[in-house]
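For this view, one protein chain was removed and the others were kept in their places.
Let's look at chain A:
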């Protein structure tokens, strides 16, 4: 495995899926996987199957809903969309993420104290 690729950070997949659905509207699992891959510029290695575990989790929490539809290449596919509850959660998690990444960023920005 290439050294410059990194695993998806724990817990962030849910957030990414929510955001993707929010930005692009209803999508099937394949579409979501493509979109995340695209956005990551192939930095992330995504076991595409894990998308489904995440989708199931989100669905159980009623943050997303699903219905059967027909894909662009005429295939039967399940389309997922974000729910009101999901929107609220997305806002919360986004804020959380920003706060944490801010903190981490500040920590990392600390200048190295040079030992005399």
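Here is the rule we use: contacts are C-beta pairs under 8 Å (C-beta built on N, C-alpha and C of every residue); 3 or more make two chains touch, one makes a residue touch a chain; residues count from 1.
Going forward, contacts and distances are computed from a predicted model.
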Worksheet item: Looking at UniProt, which of "Extracellular solute-binding protein", "Pyruvate:ferredoxin oxidoreductase (PFOR) subunit alpha", "ABC transporter permease" or "aminomethyltransferase" names the chain we cannot see?
Response: "ABC transporter permease"
Worksheet, complete the sentence: On chain A, the omitted chain is touched by residues 28-30, 33, 47-50, 52-53, 56-57, 59-62, 71, 73, 75-78
